[in-house]
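Shown here: the complex without one of its protein chains, the others still in place.
Up next is chain A:
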Amino acid sequence: MAFITANWNPLGDAFYRKTELYEMFWSLRDGLRDSLIAAAPYGGPIALLREPLRRSPSTRPQLEIYSASGVSITSFPWKSGPVVYLGWSVNDELLCVQEDGTVLIYDLFGSFKRHFSMGQEVVQSQVLEAKVFHSPYGTGVAIVTGSSRFTLATNIEDLKLRRLPEVPGLQGRPSCWAVLTQDRQTKVLVSSGPELYVLDNTSCTAVYPPGLSPQAGSIVHMSVSFSYKYLALFTETGRLWTGLSNLQERLSEVDTKQAATPRQMVWCRRPRSQQPSVVLMWDRLLLVVGSCNDTIQFPLEDQSVLVGELDGVRIISSSSQELLQEVPLVCQDIFKIASMAPGALLLEAHREYEKSSQKADEYLREIKEQNVLGDAVRQCVEAAAHEYDPDTQKALMRAASFGKCFLTEFSPDQFVTTCRELRVLNAVRESSVGMPLTHTQYPALMTLQVLIDRLVYRQFYPLAIEVCRYLKIPDYQGVSRVLKHWASCKVQQKDLTDEAIARAVCAKVGDSPGVSYSDIAAKAYECGRPELAIKLLDFEARSGQQVPLLLKMKRSQLALSKAVESGDTDLVYTVVTYLKNEMNRGDFFMTLRNQPVALSLYRQFCKLQEPQTLKDLYNQDDDHQELGNFYVTSSYRDKRLEGRLAQLQSAVDEYNKAKNDFAAKATEEEMRLLRFQRKLDDEKGAGLLGLSLQATMEALMSLGLHKQAEQLYRDFRVPDKRYWWLKLKSLAEKEQWEELEKFSKSKKSPIGYLAFVEVCMKNNNRHEAKKYVSKVTPEQKVKAHLAVGDLEGAADAAIERKNEAEMGAVLSRCSASDRLLMDKLNRARVTAAKK
């Protein structure tokens, strides 16, 4: 603790420190010599290809992939062409750029994913140098060919090759170049002899770094900062120019007094850096050059590789890995010797408190007097976040917690989030996991989501789940997602039986929300394990989700029943359409027959779109009743009578087959009626076709064709009542009173004679109505009299029948002028009541 500043080196106003991250796990026989090395930023993996240009097929070079802490992930002999460059994409995919311009993409575990080419002409001219770069658009690849031409691909996910214009006077390999992303454009900065050019899509422009000494000579090395904002140029005379990458402004120019070209040159900054610097590496020397002309020198014992990070530089050697970074201001404030910053005092106070010394109180008092206890706590918490060593973190957090006790109304949020974050970071920094993320890197570009994804990608499932649970991420985004990936990975394990995998998956995943068994099953099917896929699909609770995969697997019957089960008719319909196209008609109908829901759905559709199919469906089922109905329905669509009759005849046949005598007979009668109507229409132009029997008779009667009406009455066995009503109404309406009278006498009326009275009245003929009153049955007498407005008659009838209710009815119709009648009725009522 006391020596926390021991590895601090001043550079201008700032300090730089070099912290050891790992003792590397790997044991490399030949160190990093003669190898192509690529290490991804954000604590990403390291790829190593030994002697990449060795061409003899007998001894193939070995491609090795390690975690950042040197744990071997995979290793395999390189069987493709000679590799010029290795690089990592933002998704932790390894890009291997071959001499012939082919770029091969491998995943973290060394399985080949895909490849693409940087253009046909490259095969001829060969790739001299290549660079993989990251921009807001994704990962890009830039190459320079043997004919000194540059080709760019800004995003390998959406490959568009851009061949850049020629650089004047450039022959062979340029002395150095870099890729810049500026104003949403990717450009190449290239040094050719004494000149410096910027290449963009269309032009090649010569540029001059402002303030570069004329005697500095040509540029032999260049480096762009992590954010593409700054540029460093190293000249043949050992001068280092730093400035903005748009070449508008110079920061500094320093003479490094080193004549040799550095092996590697990387910017070392952090967001809100006080003293940005450039790290240069030679075989035995590491030089940190600040813009203040100050330098720090570190001797190098071993060949190393520099990895530029957002907030520093990682130095990987064959034995260890270190992080070189500017000491954050807050750490500086706290740990600087004799610092009087509030945080420093609080840390001291806590230290004394631990020793049970009363000095603790003095320090605290001092802080409180300045009224900066809040700041002190904040400083400690912030500094803890930046520290790499867990002990230092703890000391700072304890101090913060101690200081917090003396504060009221201090929000604990920062303290809590930092504690959580540190736990997670410490866990992933663990050398077995090997992701040396810093506090700055973690939230800035690496969201929690990405962190979990990376853990999942590296198959650290238990850790990922722990992190999710610890950070209380909703299951949907957290645990479930991890489980889903785990299961997808699990189904690919070839050494396990289908049964075992299905059981294992089910046991782990259970019914976690958001994990779709159908997705897992789809994965299993992709891996060529259809049986496993079916087993897994059984666990899928939502039947609808099973359907697409089942269809893909050609289990259409099962798909249909699952679709029906899901209750989603759209899904059922999708499957039905699919089946219709896949199967022959017979099988298709048979399948539908076993699924009533699908069948009715399809029927509905056919009714509107394909009536013929509907008929076929009924035929298939021997559903004669429905077939009969079908013919009846279509008979109404037929305009011609012959067609209509033919349809109806078919209907009769079907009804007969269906043993529906009633319908068959009714249809036959309809046919007879139609023929009859047709005949009359032809003969008399009666316009009867299509009318109902009743309407036909009505029409006939109103045309005076009583004979024909009577024929219908007999032929169709029309009930007497109906016929009598009809005739009665018709005659009355036409005021054929004589006819009516004759009719009434033709036989005893089946509808009684009250009807006659009422109909006559309705047609305003009281005289005729009265004729029938006498014929009415005794029970209806009163009513009949009332109907014709004969109160006296009604009264007499009622009195005769000694019916109180009827007397009442008559009374209610009497008006004041009928005094006599009323008296009579009342008297009768009294007598009736006495009895």
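By definition in this document, contacts are C-beta pairs under 8 Å (C-beta built on N, C-alpha and C of every residue); 3 or more make two chains touch, one makes a residue touch a chain; residues count from 1.
Here is the rule we use: contacts and distances are computed from a predicted model.
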{"item": "Undisplayed chain, where the name is taken from the UniProt record, one of \"BOS complex subunit TMEM147\", \"Origin recognition complex subunit 3\", \"VPS33B late endosome and lysosome associated\" or \"Transcription factor bHLH135\"", "value": "\"VPS33B late endosome and lysosome associated\""}
{"item": "Omitted-chain contact residue, chosen from A:R542, A:R678 or A:K775", "value": "A:R542"}
{"item": "Option touching the unshown chain, where A:F25, A:W282 or A:F605 are the choices", "value": "A:F605"}
{"item": "Sole contact to the chain not displayed, among A:T577, A:N594, A:S702 or A:S774", "value": "A:T577"}
{"item": "Touching residues (missing chain, whole complex) on chain A", "value": "542, 567-571, 573-574, 577, 596-597, 600-601, 603-605, 608-609, 625, 629, 632-633, 636-637, 662-663, 666-667, 669-670, 673, 690-695, 716, 718-719, 721-722, 725"}
